[in-house]
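Sharing a structure here in structure tokens format.
Every protein chain except one is present and positioned as in the full complex.
Coming up: chain A.
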Amino acid sequence: MSNRIRSLTLGELSQRVALPVATVTEIVELGIIEPQARDPHWLFDETVVVVVSRAARLHRDLAMDWNGVALALELAEDNQRLRRENEALRRRLARLLE
């Protein structure tokens, strides 16, 4: 049942996430998502849909501007990565010390 990930144009992406093209453009310019191709026009890996939807929820629910959303997502992602890395290192340390 799993499907191959396909590419979306800017228009298709903004339709999928129900946001104006200008808003999605701003989201890209802030680096919240990155196009997988820029030339001749932007193409996005379909999985960015969940990232944009998450950004839109934060923008809406917490009344944050897009800059704040970009920062929050970056920090949340960092935080999660560091927590997982910390868990992994603790497990490795335990193997050496036990």
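The criterion applied here is as follows: a residue touches a chain if its C-beta (ideal position, glycine included) is under 8 Å from a C-beta of that chain, and two chains touch if they have at least 3 such contacts; residues count from 1.
Quick note on the criterion: contacts and distances are computed from a predicted model.
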**Message:** For the chain not present in this complex, what protein name does its UniProt entry give, out of "ABC transport system permease protein", "DNA-binding protein", "Carbon-monoxide dehydrogenase medium subunit" or "Phosphate transporter"?
**Reply:** "DNA-binding protein"
**Request:** Extract the touching residues of chain A with respect to the undisplayed chain.
**Result:** 1-3, 5, 16, 18, 46-47, 49-50, 53-54, 57-58, 60-63, 72-73, 76, 79-80, 83, 87-88, 91-92, 95-96
